[in-house]
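One protein chain is absent from this view; the other protein chains keep their places.
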Amino acid sequence: MTTDVQDTGKAAPSVNPPDEEPPGASRSERLSTLAQQHGALVTLVVAMVAASLSFDTFLTGDNLENMAVSSAFLAVVALGMTFVIITGGIDLSVGSLFALGGVLAAWGSRYGTAVALLLPLAVCGLIGLVNGVLIARSRLAPFIVTLAAMLGARGLMLAVTDEGSQTYLVDKDTFFATLGQGRLLGIGVPVWITVALFVLGAVVLRRTRFGQYVYAVGGNEDAAALMGAPVARTKIAVYTLSGLCAGLAGALNAAWLVSGVTILGSGMELEAISAVVIGGTLLTGGSGFISGSLVGVLLLKVIQNVINQIGSLDSAYQQVVSGAFLAVVVIAQTWLGRRRRVL
Amino acid sequence: MLSVSGLTKTFPGVRALSGVDFTARAGEVHALIGENGAGKSTLIKVLTGVHRPDEGEVTYDGSPVRFATPLQAQHAGISTIYQEVNLVPLMSVARNLFLGREPRGPLGLIDFRRMHREADAALRELGVRVDVRRPLRELGVGVQQMVALARAVSVDARVVIMDEPTSSLEPREVRTLFRVIRMLRERGIAVIYVSHRLDELYEICDAVTVLRDGRVVHTGRMAELERLRLVALMLGREIGEVQGEGLTKFSGGHDAEAEPVLRAEELTVRHELHGVSLSVRPGEVVGLGGLLGSGRSETAKAIAGALPTDSGRVLVAGVPVRPGSTPAAIRAGISLLPEDRKAEGIVPGLSVRENIALAALPGLSRFGLVDEGRIDRIVDTFMKRLRIKAAGPHQKVGELSGGNQQKVLLARWLAMQPKVLLLDEPTRGIDVGAKAEVQKLIDELADDGLGVLLISSDTEELIEGSDRVVVLKDGVVVEELTGDAVTEDRLMRAIATAPAGTGDPDD
Partner (left out) sequence: MTELTLGRVTADRDRLLRLLQQYGVYAGVVVLLLANTVFTPHFLSAENFRTQAVQVAPVLIVALGMALAIGSEGVDLSVGSVMALSTSLISLYLGYGPWIAALAAVIGGIVVGCANGALIAFVGVQPIVATLALMVAGRGLALVLLPQLKDVRDPGMAALGSGDVLGVPYLVLIAAALALVVAFVVRRTTFGRQLLAIGDSRPAARLAGLPVRRVLIIVYVCSGALAAIAGVLATARLTASDPTSLGTLMELSAITAVVVGGTPLSGGRVRIGGTVAGAVLIQLLTTTLIKHDLPPSWTQIAQAVVIVLAVYAARERGKR
């Protein structure tokens, strides 16, 4: 007697099985969920195997190390972006914030490591906070608010660097420089920091109440509000977090390059969004996971690396490939999503 | 447990509730019924803190209360299960159950093992066994509703309000739901149950309150209220009331042999319609009767291609229409005046003129350029003929009164020179004068040879306006009234008829 509801959920054993829900629909659905969640990982493995078979230079310590470190900064940006996208939003300001964070860190490094880290975090976090308030409280569209912030942050960065003419250098002997340049157990410090942040991010997203709110807000904002989730505060928090991540990534990048380079970061928002979406997070919100974004970043970097290895190809191919990738993933997501709505 | 007295709520132009008294008692399932606009949803919204009453008092657990938000009401123990389940479909069953009150272990991290165990236990208590780790959306609507109920119970709800909970459930899911409702009743929870399915009301409810036009017209024990009397109360008509008052305009005198201009055959839409067939002859007004949720609007939408059908077909003048395509239906000569005028009918930001010309535009253009002169003439003609009151053809439709908006929509379709007009609640929410005008127009249009399908919750309008009435109940045609049988009495009897057996109504 207690099983009838369960059955209904699985295969709808109604007297007249409607054609759109054949028995086993949920199995194919679970398969498609699996594809959404782990498709990127499988692709990454395939790409890496193919790359290492094709190029002797791919599977070398130097190359892998290089890829890992250069992935680290994008990964940190993508980490914050994952939270934003799960709430159903988007943050286009991260590229500018990344550049701004780098410049501020390089400038602040002369006053010590604490300033070099805290200054970019404070400024970028504040901009993220303003984004969040405008989006959550004034109910403005996320893309336009963060697009404006992108411009504003770029302006701020130019203002700090005498219209881009000034490049601040980081003293190589400081502790701050070690954060970028140093190595631990043969692996660059930025990689360690990134891994730590991802573990922390995953725990926050999966195991804290805040994380649950992030999913709930993105999954069904009205229902979340009715169930008592602090919708506005959650949104403000994720945009602040995204700003913080972008600022920190910029600072680490400055430490790695030992200078605050002003021309970096443009287009990074697109890379980050691509990585997150390729990693299986739905752009419509409510579903996604941190490790997927890491896989997405690595996949983009492997593609980039392969394109670089093919000497004749320009690095611009990477953008074409990731744009096409993004389109394919989004189409697949939309189709999967549509089929689910029918159920 | 929860009661209101002397409740009055007025919206601009409408008095939604006036002097309503209502009491939900612990351990009792109380049916709250009434047709559209009777004030049910306003009452529920006042009870749950969405609206604040203008006058009157809400008493909860013996003391007067005033909830500012639904959340406050929920914290106080009043939970609402909406028609569309208000949960997060992408999250797992357990997460939905425990959102915001997850059991936490050391370090403040969520203890998933405990959460799953407790979620499983909570659902098991309601007799539902399901993998609580699965995303909610993978489960049937019935189970989702159970989860919403379980959430309500687990937040210590003492009053549970259910708004049309069975509208998209399979029969066996309904049975499970009823079992759970009985369980809630035994626990001393007050259940307020809103539904239009009479059979269900009699099966599950103890008490009943009928609302009409914002007033309580009856309250008492469910079992003591006769079916026919209930229908009469809802519709606001007396049983056996003289049918002489109905001046049936076309007393079936039309050529019954004439080829139907519209024929719908065996229309079936999952959960909504089950093999609905009807036909409309030129110059005939066919009424579509039945209670709210009986499938009237769905029938109209299915005919107009706006609701995809699973099977069945629509023919206009004997020629089949491509199913599921609004443009195809319009080309074939079918025009639908949708029920939700504001959301699906008018384009509020455009002018009266643009709204009237909207559907007919391709025909009023040459090489994609709009022929302003012809539009002006057509707009002028219809504004005069339908007596549309606006500051001028360039006034925004969003600023007009409901009656004039409706006339603009009528003009839009008449400009298409349709063969069949489907009118879904054409006079709802418009004032008395405009109502009479619209009714007169309908008559005139039928006289001009149009086939009209009329849906109305206003029984008088339906009976007097129609030559024939097709009665729907739970998505099935239960009776067709023709000639002298087109009376309110017969209509109510048809609606009130208990199902032949206790079998599933949809098979």
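Going in written order, the chains are labelled A and B, and every chain counts its residues from 1.
In this section, contacts are C-beta pairs under 8 Å (C-beta built on N, C-alpha and C of every residue); 3 or more make two chains touch, one makes a residue touch a chain.
Keep in mind that this is a model prediction, so the values were computed, not measured.
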| item | value |
| --- | --- |
| Among shown chains, those touching the left-out chain | A, B |
| Options B:A121, B:V370 or B:A436, residue touching the unrepresented chain | B:V370 |
| Residue touching the undisplayed chain, where the options are A:L53, A:V199, A:I310 or A:I331 | A:I331 |
| Contacting the left-out chain in the complete assembly, out of A:A47, A:M67 or A:L140 | A:L140 |
| Footprint left on subunit B by the chain that the document does not show | 304, 306, 326-327, 329-331, 336, 338, 343-350, 354, 357-359, 361-362, 365, 368-370, 372, 412 |
| Residues of subunit A (touch criterion as defined above) contacting the omitted chain | 90, 134, 138-141, 143-145, 147-152, 154-159, 163, 266-267, 270, 273-274, 283-284, 314, 316-324, 326-327, 330-331, 334-335, 338 |
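Following the convention adopted for this analysis, only the chains that are shown with their structure count from here on.
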| item | value |
| --- | --- |
| Sites on subunit B touched by subunit A in the complex | 70-71, 74-75, 86-91, 95, 99-100, 102, 104, 108-110, 112, 124, 127-130, 135, 137-140, 142-143, 146, 151, 170-173, 175-176, 270, 310, 504, 506-507 |
| Contacting residues of subunit A [partner subunit B, same complex] | 1-6, 8-9, 12, 14-16, 18-20, 26, 29-30, 33, 203, 206-209, 212-213, 215-216, 218-220, 222-229, 282, 286-287, 340, 343 |
